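The complex appears here minus one protein chain, its other protein chains still in place.
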Amino acid sequence: MTYQFDFAWVWQYLPVILKGIGITLELIAVGAALGIALGIACAWARALGPSWLKPVVGLYVELIRNTPFLIQLFFIFFGLPGLGLRMTELQAANLAMVINLGAYSCEIIRAGIQATPKGQFEAGASLAMTPFETFRHVVLVPALERIWPALSSQVVIVMLGSAVVSQIAAEDLTFAANFIQSRTFRAFEAYFLTTAIYLLLAILLRQVLAALGRLIFPKGRATP
Amino acid sequence: MTDFTTWDILRNLLLATRWTILLSLVAFLGGGLLGLALLFLRIGRLSWPRQAVRGYVEVFQGTPLLMQLFLAFFGLGLFGFDVPAWLAAGLTLILWSAAFLTEIWRGCVDAVVRGQWEASASLGMGYVQQMRYVILPQAMRIAIPPTVGFSVQVVKGTALTSIIGFVELSKAGTVVTNATFQPFTVYGIVALIYFCLCWPLSKSSQVLERKLNVAHRDH
Partner (left out) sequence: MSLIEITDLRKSFGETEVLKGITLNVAPGEVIAIIGKSGSGKSTLLRCINGLETVNGGTISVAGAQLQADEPHLKALRLKVGMIFQQFNLFPHLTVGGNVMLSQTVVKKTPTVEAEAMARKMLDRVGLGHRFDAWPSELSGGQQQRVAIARALAMQPIALLCDEITSALDPELVAEVLAVVRELAADGMTLILVTHEMGFARDVCSRVVFMHQGRVHEMGPPAEIFASPKTPELRQFVGKQ
């Protein structure tokens, strides 16, 4: 192999890379916050909600979990405008990520809720709390604590999956790599560098989520 | 330009689905074989292969599959020949699946309780015998539901190979959309086809897991 590796372009394109990193982080921040919120709502609906709501949420969860994120993204960005729903690349990317993480986190959180000892619900009821109050004040936080590691992994998976939003021209880190390789013709180097950055982001994100977990769920408290 | 009926759309998409299925099978079976080999290094007693496999898994689980595809596509190109998309796609998906399956299966080996190691040790078995006769048979049972579940990830993962130009279901969706200007219908059908491929796998994974849990409660 006589190929000469060339990373000399890095400095020139540093702003492009940094902007891409910024957008990828922004996407995952919004996606994680809203996606987990949606997941909590859906988990409540599936585990404890009214009976008419359960199959609706179930259908949503199954549809999302059994189709590729790329197709969900294309459907939202290219398909929905046909119904008069127009949005920017970033909005579509954000929406797709929220919907995607919402479905996965619904299942994860539901498992956490279902692992709650029955006595916790009974104790809540015996203190005259409504089922929803019991869920909100007694069940939810320990349930989240139980599944926080699984939820964190899913957030990392969604962050890595967000690389495909470059396909609708949302200007994330992968978009930056595509842009650089089209200008420099240094495809391998550009993707090698961005892959390394993604790896660092994944490691970083995992640690941020672990730290967040320690913050929300202080140690020493027992989870029933 | 001729008008496309829904049937035309569906027919073209279904024809492309064959490639999605074939690529999924290649990735899952190839990844399974490689994953099994890596598993033995990962749970073996030699330290450096264990670390190497750990690193391998970390890299493949910690980077986007899309990037892995790009790197394979352009990386193989560095060797000076024209890389066909199917080669880069198949190779990447095998390597990627292997990483995930190794990690899933290692978890299953770890899930066998410590007492099983101790009891077999106290009967004079060596490491290889413990693995062969006591630990792996039990780990294999636990491994079936998550392994079937992972096959869903493989099918969905093949969608990304459309980006490096492999013509499968997703790529066909884009091509048909460009010809028909009906993205809502086309991507809707594409999604449904994926759903029909994935949902039975998801469901059977759940059913298998429930069965396993019931069997476990009996012990």
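Think of it as A and B in the order they're written, each chain with its own count starting at 1.
The rule is short, and it goes like this: a contact is a pair of C-beta atoms (placed from the backbone, for glycine too) under 8 Å apart; a residue touches a chain by one contact, two chains touch by 3 or more.
As the structure is a computational prediction, the values presented were derived from the model and not from experiment.
**Q** Sort by label and list the shown chains the missing chain touches.
**A** Taking every chain of the complex into account, the missing one touches B.
**Q** Looking at B:120, B:153, B:180 or B:205, which residue reaches the missing chain?
**A** B:120
**Q** Give me the chain B residues in contact with the hidden chain, please.
**A** Chain B touches the missing chain through residues 115-116, 118-127, 129, 133-134, 137-138, 141, 218-219.
Heads up, the rule we're going with is that only the chains that are shown with their structure count from here on.
**Q** At what distance in angstrom does the C-alpha mean of chain B lie from that of chain A?
**A** From the centre of chain A to the centre of chain B is 20 Å.
**Q** Please output the residues of chain B touching chain A within their complex, sorted ascending.
**A** Chain B residues touching chain A: 58-59, 62-68, 70-71, 74-75, 77-80, 152, 156-157, 159-160, 162-163, 170, 173-174, 177, 182-184, 186-188, 190-191, 194-195, 198-199, 202.
**Q** Can you list the residues on chain A that touch chain B in the complex?
**A** 1, 3, 62-63, 65-72, 74-75, 78-83, 156, 160-164, 167, 174, 177, 181, 187-188, 191-192, 194-195, 198-199, 202-203
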